[in-house]
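Excluded from the complex is one protein chain; the other protein chains are retained at their positions.
Our next item is subunit A:
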Amino acid sequence: MNNFNFPSYYNLPPFFTIQPVQATREKQLKLWIDLVLAFTKHFKKYTIDIQEDSKSSLFNNEKINRNLNDEGIRLLLEELVKHGHGEWLDKSKASCRIIWRTFDEWGKMIYKWADKNGLVGQVCTVYEIREGDLAQEEEFYGLDYDTTIKALEALEKQNLAKIFKSENSDETGVKFFTQ
């Protein structure tokens, strides 16, 4: 679990300097996004806090003595948000929720799971999806409530589900439709 395989470019010093030339920088940030998503997914990490995480091995390569500075991290997070892989958690932009799967992707995964378990056409609760026995083996097991709802909303847009909101969050229900 603790052995994360960093990509080879992680060992190249220029990776840690935000490149001033547009085309190069775009590609660099794309590589950073790939790395951040792979890293957070590997460690089941949902948020990045600029202050706390700037010392993490994600932004610090001790082997070549290079680190991405706070400014760079902020720029990277902005880019994540722009691509739908992140959401600022506060106005000061100090920490960011990392969406290593987009809501669409989560939605698809949940639908696939519902289909597999014969839940299509029936109503189930968000609690069952997040913490139910049937979902124990799934990647979305333990996913936070907001993300789950957003994933279901994505399904709703495609007419694959309907959400029944309830005051008690875990009693919020969802009905899956056939494709």
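What we mean here is this: contacts are C-beta pairs under 8 Å (C-beta built on N, C-alpha and C of every residue); 3 or more make two chains touch, one makes a residue touch a chain; residues count from 1.
The rule we apply is simple: contacts and distances are computed from a predicted model.
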| item | value |
| --- | --- |
| Name under which UniProt lists the unshown chain, selected from "37S ribosomal protein S16, mitochondrial", "Aldehyde dehydrogenase domain-containing protein", "Deoxyribose-phosphate aldolase" or "Vacuolar protein-sorting-associated protein 36" | "Vacuolar protein-sorting-associated protein 36" |
| Absent chain, residues of subunit A that touch it | 7-9, 11-14, 16-17, 19-21, 23-24, 27-28, 31, 62-66 |
